[in-house]
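Our next item is subunit A:
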Amino acid sequence: MRKWFALALLIVLGFFLAEIASSFPFGQEKWGVSKHYVDRGIEENRGANLVTSIVVNYRGFDTLGEVTVLFLAATALAFLLSTCRCRRKYRRWDASLILKTASETLYPLLILFGAYIFIHGHLTPGGGFQGGTVIASAVMLMLLSYFSFHPNHRALSTTEGLAGLAFVLIGFAGLVWGGSFLANNILPLGQWNRLFSAGVIPLIYVAVGFKVGAELSGLITDMLKATKEEE
Partner candidate 1 sequence: MWAKILYAFLTLIGGIAYGLLLGGISRKITARMQNRRGPTVWQNFIDLWKLFRKKTAISHGVMFYLAPMFRLVGGAGTFLLVPVVVGSPYLSNFSFGGDLIVLMYFMVLGCLGMALGAAESGHPHAPIGVTRGLSQMAGYELPFILSVIVLMVADKTATLEGIVRAQQGGILHWHLFTHPFAAAAAFISLLGMMTSYPFQVVLAPQEIAVGPPTEYSSTFLSYMFSGRSVFAVAKYLLFMNLFLGGASNLLWAFVKTFAIFLWPLFITNVFPRLRLEQSVLFFWTWPTFLGLVDLLRIYLVR
Partner candidate 2 sequence: MVNPILIIGITLGSAFLIGIVQAFRPRWTGWIFYPTLVFDFLASAVNLYGFLSGSIGKPIMVKIGGFPPPVGINLLVGKAEAALGTLIFAVALLGAYHWGRRGFPQPQGKIMVLFLLLALGAAGISFTGDFFNLFVFVEITSIASYGLVASSRREEALEAAFKYMVVGSISSTFILLGVVFLYKATGSLNMLDIGGKIAGGFSSQVLGLISLLILAGLLVELEVFPINGWALDIYQGADPVVVALLAGAAVKAFYLVYLKTASYLALPSFFKLSLIFGGGTYLVSQFFAWRQENARRLLGYSSVGQLGLLILAGGLLLSPSLPASSRAMVLAAVVLLILNHSFSKSSLFLLADNVKGEKLEDWKGVLSSSPVFRFSFTTSVFSVAGLPPFPGFWAKLLLVMAAARFSPWLVALILAGALAEVVYYFRFFYLVSLGDKKAEVGNNLLAPLVASLFLVGAVPLAYKMAADKLSLTLPGGVLVLLGLSLLVYLLGFSRLLQWLASLGLVAYGAYLLLPFLKADLSGFFLGLILAGAAVLLLATYPGAKNLSSSFYPAYLVVVFSMAGLVLSTTWFSLFVFWEIMSWASFLLINMGRGKKAAWIYAVLSAAGAYAMLGGISLLPSPYISSVKSPGPWLALLLSLGFLVKMATVPLHIWARDAYGESPDDFTPLLSGIMSKMGVFGSALVFLYVVINLSSRSSFNYLLGWAGVLTAFFMTLLAVFQEDLKKLLAYSSVAQVGYILLGLALFTPLGWTAALYHTVNHFFFKGLLFVAAAGIVYRVGTSYLPHMGGLIRRMPLTFFASLLAVIALAGVPPLSGFAGKWLLYTALIEKGWIFIAVVAFLASTLAFLYSFKILHAVFLGQLQEENCEVREVPIPVAVVEIILLIPLVVLGAFPRLILDPITRVLGKVTALGIPDLKYTKTLGVVSRLGHWNALFLMVFFAGAFILALIFFALTSARVKLVGQMDVGYSGEVPRSPEDLHFGYGMYDHFRRAVKWLIYPLATRVWRGIYEALGAVAEMGRRIYTGDTNTYAAYVIGISLLILLIFKG
């Protein structure tokens, strides 16, 4: 009964969504405001990756919000699970030698790779978020391998907070020296398609990378270690 009713509802909803979507022919050209980003993006930001330009600069405020959302989620999760008496499924011994060895090898490489991704965010696909996630996956690997592995909580928090502050401060620097919040005219924009280009974009993405990496690592740690039970 419930099932059929739900299906009926969903079919109607599907039709509505399809009606809207089908009014925008698939794969057809239809520019809006993004024509400005595409046509003037390089000129204004010198970032090769237009998506990054948009994410960090044109709509950098969204990204600040996005970072906040992630921060918020990590905070909420840490808060909620800080007293969670979850069932203990987490084993108390380390993983097999193969995994341990592989992890140890991969750990610095992954962190390096993550850093690479967010440092090159304005040039290549990927950026702070992706890089941060890669860093977090390194931490995750270690967590899976070693029971006793525990990332320094204070270090994570500090990184996270400082990175976030850095983002905000860069924004304010724009406000003070560039006339508006997150303005990308306080640093030389440099040459297109160079590492040191695109003004504050790489800086922000680096901050985001650190922040996301720290946050996600903390998040995973919190979830895994949410076992305060006596047992």
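Following the convention adopted for this analysis, a contact is a pair of C-beta atoms (placed from the backbone, for glycine too) under 8 Å apart; a residue touches a chain by one contact, two chains touch by 3 or more; residues count from 1.
Selection criteria: all candidates are chains of the complex that A comes from, given by their letters.
What you are looking at is a predicted structure, and each value in this text was computed from that prediction instead of being measured.
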{"item": "Result, touching chain for subunit A in the complex among 1 or 2", "value": "2"}
{"item": "In the complex with candidate 2, residue positions of subunit A that touch it", "value": "2, 5-6, 9-10, 12-13, 16-17, 19-21, 23-24, 30-33, 36-37, 57-62, 64-66, 68-69, 71-73, 75-76, 78-80, 82-83, 153-154, 157-158, 160-162, 164-165, 168-169, 171-172, 174-175, 178-185"}
